[in-house]
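I'd like to ask you about the structure that follows.
Excluded from the complex is one protein chain; the other protein chains are retained at their positions.
What follows is subunit A.
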Amino acid sequence: MIEAKNVTKRYGPTLVVDDVSLRFPVGGITSIIGPNGAGKSTLLSMISRVLPMSSGNVLVDGLDVVTTPGDELARRLAILRQDNHLTSRLTVRELVTFGRYPHSKGRPTVKDQEHVERAIQHMGLEALSARFLDELSGGQRQRAFVAMVLCQDTDYVLLDEPLNGLDLKHAVSMMKQLRTAANTLGKSFVLVLHDLNFASCYSDHLIAMRDGKVAFQGRSEDIMRPDVLRAVYDLEIAIQQINGDWIATHYR
């Protein structure tokens, strides 16, 4: 289980994440939603130790992320941040293989190779696997990064805006992949999503942030309500139930 206790991030006088305490449910998909600048990405980065906290602590399976050895954590938790700009020319397969680094330490075994092939397949990258990353489109590259993180095969997978740059088909297929991985392998995903409807349709648990604090959390039907969303986004958002899903119609 991932547990955040009084986590705070401060840049000078500005509080970006303000004393957040949270227990993330084990298994399934948890999505963090909220307006720009709510502190979603910052919280995710601090939980995954890629950004230092100003105060508070985070426990993953009882291990403090600040003091636990990095390679130990890397076998339990994986993070993909947004805006990954790689200057290195690596092929898709090389990149995905580096996802096995915490397990293989640079010497991939046959089992590691199987993980790599499976991750490449899951993200529909078979035809692109020998291509260099700088020869791919933004969406294809994003899928390669997600494949790398999935290949790390951790119990907890944190993805910041995984749908960034993906077309509709690949966005749907990625969410379906995550859903399958959560259902069949018992993995726990924590996502930061901008698309309310993807969050609503695929998540078991929603966390709505605003001004560095957790404003609301609960299941889709608890969060996908006009009064809740108005408080989060300052916007009138009508909600309709379509085929059992709660859908926000906020385009007009």
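Quick note on the criterion: contacts are C-beta pairs under 8 Å (C-beta built on N, C-alpha and C of every residue); 3 or more make two chains touch, one makes a residue touch a chain; residues count from 1.
Basically, contacts and distances are computed from a predicted model.
Enquirer: Which one, "Iron chelate uptake ABC transporter family permease subunit", "Outer membrane protein beta-barrel domain-containing protein", "2-oxoacid:acceptor oxidoreductase family protein" or "Rieske domain-containing protein", is the UniProt name for the chain you do not see?
Expert: The missing chain's protein name, per its UniProt entry, is "Iron chelate uptake ABC transporter family permease subunit".
Enquirer: Please identify which residue in A:A4, A:M53, A:A78 or A:L150 touches the non-displayed chain.
Expert: Checking each option in A:A4, A:M53, A:A78 or A:L150, the one touching the absent chain turns out to be A:A78.
Enquirer: Can you tell me which of A:D134, A:D167, A:E221 or A:D245 touches the chain that was removed from the display?
Expert: Touches the omitted chain: A:D134.
Enquirer: With respect to the chain omitted from the figure, which of A:R23, A:R89 or A:R219 is a touching residue?
Expert: Result: among the candidates, A:R89 touches the missing chain.
Enquirer: Just checking the interface: what residues of subunit A touch the absent partner chain?
Expert: Its contact residues with the unshown chain are 45, 48-50, 69-75, 78-81, 84-91, 94, 98-99, 101-102, 105-106, 132, 134, 149, 152.
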